[in-house]
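In this view, the complex is presented without one of its protein chains, the others remaining in place.
Think of it as A and B in the order they're written, each chain with its own count starting at 1.
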Amino acid sequence: MVPLFYIFAVVAILAGLSVVLQRTPVYSALSLIVVLCALAVVYLLLGAEFLAVVQVIVYAGAIMVLFVLVIMLLNAHREEPTDRSRLARILGAPLLIVFLGEVLYAIWRQFPPEQTAAAPAAGAGPRAIGELLFRNYVLPFEVTSILILVAVLGAVVLAKKQI
Amino acid sequence: MVPLAHILALSVILFTLGVAGFILRRNIITIFMCIELMLNAVNLAFIAFARYLGNLDGQIFVFFVIVVAAAEAAVGLAIIIAVQRNRGSLSIDDMNSMKL
Partner (left out) sequence: MLSSMVISLFLILAKIIVVLTVLMTTVAYAVWLERKVVARIQSRWGPYLVGPHGLLQPVADGLKIFFKEDFVPSEVDRVVFWLAPFLAFSLALLSISVIPFGESITIAGEVIQFQITDLNVGLLFILAVTSLGVYGVALAGWGSNSKYPLLGGLRSSAQMISYELSLGLGLMGVVMLTGSLSLREIVEGQRGLWNIIRQPVGFLIYFTAAVAETNRVPFDLPEGESELVGGFHTEYSSLKFAMFFMAEYANIVTVSCLATLMFFGGWLGPVFGPPLLRALLPVFWFCLKVFCFLFVYIWIRGTLPRFRYDQLMAFGWKFLLPVGLLNVLATGLFLALRSS
């Protein structure tokens, strides 16, 4: 069970690198789908089974389909390397590595690996999430439904050729 | 069980990759995908904490993050389509003026 997490963590990181480094947008999108599915397996290992499946259905199965269809529609080609942003290229990578090191150090200090014990897996099935969602968090739930309505209207208006 | 530090390390690495892509890439759709990568890294952190604190609120938050990411992707991609129609290019180097 435990080595499974590390296998999928490595898969996620490699696919994440592929998202950032690929020149063709379609390959980036496919790599992002791999990241999403690897993370879904990690969620499953962490006891969030409902969210793992929701991640695949909504994120990998709907949002990324939208991305892939838009890339096909706009016929996005290979990206040519540009030298417009020399500053970003020179300073970017070292700064990011410094950032990464800092945050990892902070995490290691705060949650030392040996010390943190595993909490028992709480009942995280759909029933438990449903009860929380519709009792304590019913207001954000209704607000997100309005948010989705606004997003649908906005997307239709923005993408129309003439209003 | 997997130590919390390792899961958070994975989350931070993915987040950093997202930030790197956001800064270094020129194609606007790829930049958008790096934003989604960052959101996913944050989702992983939430679920890790939900597990280690025994509190399901983290998972509820991930639920809302996924929903908001969906709405944001829809509107963002519609904007990208409109911008591509107006400027004819998907490179953010060409999107440096507010004038149409």
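By definition in this document, a contact is a pair of C-beta atoms (placed from the backbone, for glycine too) under 8 Å apart; a residue touches a chain by one contact, two chains touch by 3 or more.
This is a predicted model, so every value here is computed, not measured.
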Which displayed chains the unshown chain touches: A
Contact with the hidden chain (one of A:Phe8, A:Phe50, A:Phe111 or A:Tyr137): A:Phe50
Selected from A:Ala60, A:Leu100, A:Leu133 or A:Ala155 as touching the chain missing from the view: A:Ala60
Residues of chain A in contact with the chain not shown: 26-27, 30, 33, 49-50, 53-54, 56-57, 60-62, 65, 68-69, 72, 125-127
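Going forward, only the chains that are shown with their structure count from here on.
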In the complex with chain B, residue positions of chain A that touch it: 2, 5-6, 9, 12-13, 16-17, 19-20, 25, 28-29, 32, 35-36, 39, 42-43, 45-48, 50-51, 54-55, 58-59, 62-63, 66-67, 70-71, 73-74, 76, 79, 82, 84-85, 88-89, 92-93, 96, 99-100, 103-104, 107-108, 111-114, 116, 118-122, 124, 128-129, 132-133, 137, 140, 144, 147-148, 150-152, 154-156, 158-159, 161
Chain B residues touching chain A - in the complex, by the definition given at the top: 1-10, 12-14, 16-21, 23-27, 29-30, 32-34, 36-37, 40, 43-44, 47-48, 50-57, 59-60, 62-64, 66-75, 77-82, 84-85, 90-91, 93
